[in-house]
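A single protein chain has been removed from this complex, and every other one stays in its place.
All chains are identified by letter, namely A and B, in their written order; residue positions are counted from 1 within each chain.
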Amino acid sequence: MIPQSHFLILGALLFAIGLYGALTRRTAIGILMSIELILNAANINLITFNKFLGSPDGLGQIFALFVIAIAAASAVVGLVLVIAVYRNMKTIFTEKMNMLKW
Amino acid sequence: MVKYAHLIPLFPFIAFAINILFGRRLKKASAFVSITASSIALVISAVTFIGNLNGEGSYTIAKWIFLNGVPLNFGVTVDPLSCMMLLVVTIVGTLIQIYSMGYMHDDARFSRFFAYMSLFMGSMLGLLLADNFVMLYMFWEGVGLCSYLLISFWFEKPAAARAGMKAFITTRIGDTGLLIGILLLFFSAKTLYFKDLGGLAINDTTLTAVGILIFCGAIGKSAQFPLHVWLPDAMEGPTPVSALIHAATMVAAGVYLIARCYGLFISHHTALITVAYVGAITAFMAASIALVNNDIKRILAYSTISQLGLMMLGLGVGGYESGTFHLMTHAFFKALLFLCAGSIIHSIHIEDDPAMHTQDIRKMGGLFPKMKITGTTLIIAGLAIAGIPPLSGFWSKDELLSEIINTGHPVLFAVAALTSLMTAFYIFRLIFLVLFGKARPGVHAHESPYVMTIPLSILAVFSIFAGFFRPVRPDFLTMGISTAIAVIGIGLAYSFYILNNKILSADVRARFAFLYRLLSNKYYIDEIYEAALIKPCFRLAESAARFDLGVVDGAVNLTARVSVVLSKMQSWFDLYIVDGIVNMVANIAWLCSAILRRLQTGLVQNYILIAFFGLAIIILIKLIGG
Partner (left out) sequence: MVSGPIQLLNNLLNNYGLPQGFIVQASFYVIAASAVISALGVVTSRNIFHCAIFLAFSLFCVAGVYLFLSAEFLAVVQVLIYVGAIVTLFLFAIMLTANIGDRSIRHTNRQVLAGGVVAIIISVFFIFIIIREPWKKALMQAQPLTLQEIGKSLMSVYALPFEVISLILLAALVGAIVIGKVKKE
């Protein structure tokens, strides 16, 4: 029997790793991938609590389903934006995308 | 009928405005503007004259101001004196302006000349119509200004510019007296109206002073002794100006002023007799100078002074009518004399220098055959001024003489008679030298154009018949005496300058050479003024200038230098202390922001990092605290 805390620790580790990636990646694609990791960490937590705390109609799992859908949407839009920016500015590095800055 | 009298000066003023504003475009047409305005003024003057004959008189146009509680209105004087003067001024003025079209034909400032002439006409007519001293003084200064402008009309000539200034400054002395007199009158009698002058206190000392001060103004304007020096120099102006302003009208303004204030003078004997004696001295002195002068215009100028002196003398002995009558006749024949002189000067050329128009009568001669109209009119004018019956001058001069002898002034009568003799002599000396005798070699002359000779002819007609305008009281004794005087004068001139007789032997003439020198130097009056007044004035001005340069300017410069030093110190303080503080504040703010702005990197990841760092701190606090 695997205790609840081990699932939560896995989620925390994935979150921390995703956070590190989001903080340090230079490319927009890298950041997006890190964010996918964070979302997965959140999904693990949602499902864990659904299993261990219980819900009559499976709220945690359905919410995780929604998160996956949102993640898919955000990934699609984010990647299209990356491509559009690359097409116009010929760069994938976030610090170069500063046309709207002062 | 007289209700339009106040419009008389208006038209010349309008003509002035048109000519001064649009003269450049109008060019020769500006003469027609001025002449039209003068003609309209002439017509209205005639209407006014007829209205006055029908018994209509002065009226008030508009309220003006209250002076110390005393009302002062714009009014118009319409009485026989002003009507007569209006007619004389408008007739003579119109004729002279027509004449000027010919005389000034080639002048570069043709329209400017007519603008000034119109301004003068307006001012002079306004002066004649004024019913109080304030209005009179305004127009009085107006004609003085026009006189100045027109004397120095050819200001390129230094002599003309100087003459203008001399006329202005000399008359200013008299005008100051007039102004003081007006103020004194107002504060002593509380009135400024001419019509009130007759009803004032008799033989009052203050009012006597007022009379003499007013006479000062007349002395300046009418070029009486001792302020007569400006008039001969004023002959530097164009000849029509001399004829209009300095013979017929403006110089007569002084006489007009005395006549206008006659109510005051008649009741103050001291003032009146002062007028008489000043007039006598002037008449004699100016006539004697005219005897030996050689400049055709200056002879006429001295003649004008002399005749004005005679008018003053006539007024001074109580001959109001004879004085003003002579004023009228004199206006015609003296204007005619000047215009004849102008015609001669205009047409005469010296061979060597075509541009040279001489004014020296010794260089002329034998001009009569060449200039028949001018010559004839000149002789008519000469006869008129000499007093040959039945020309106008005879009647007025005869009346003056009889007035003087009848009021019991034998000395003054003798002076007047002698003046008349000299008048006849010098005017015929001029005529004989200019018109008859041998023609000088190298001098060419021709008759002037009709635009000039027609006004001459009209004025000649007036010179002949102006004497019949008023009924005469036959006084056969003085008539005989004055006729005899005139004939003797003419005869002397004839024998001297035509027959070339030497009546006096050479040694007698040598003995009286000092007299000639005295006269030809005009009694040294100019030199006396130069030595007694002008030199000290200049010296005073020079020492004042030295004081100004040395002390006042020195003090000013010292102040300036001190303030320069002070302001340099201030500027240093400002630059390094005040600006330093300001810059320091700015630099501190700049330094702080330079440090703080590093927080604002604009990188989203940076912000996220800080946000999670903050989250870590919150968790830490929560763990420790809770």
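Here is the rule we use: contacts are C-beta pairs under 8 Å (C-beta built on N, C-alpha and C of every residue); 3 or more make two chains touch, one makes a residue touch a chain.
Fair warning: this is a prediction, and the values are worked out from it, not measured in the lab.
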item: Omitted chain - touching chains that are shown; value: A, B
item: Contact set of chain A toward the excluded chain (per top definition); value: 1-10, 12-21, 23-27, 29-30, 32-34, 36-37, 40, 43-44, 47-48, 50-55, 57-58, 61-62, 64-66, 68-77, 79-84, 86-87, 92, 94-95
item: Hidden partner interface residues of chain B, rising order; value: 603, 605-606, 609, 612-613, 615-616, 619-620, 623
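Convention: only the chains that are shown with their structure count from here on.
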item: Centre distance in Å when chain A and chain B are each reduced to the mean of their C-alpha atoms; value: 109
item: Partner chain A, residues of chain B touching it in the complex; value: 602-605, 608-609, 612
item: Chain B-touching residues of chain A, taken from the complex the two chains share; value: 19, 22-25, 31, 94-95, 98, 101-102
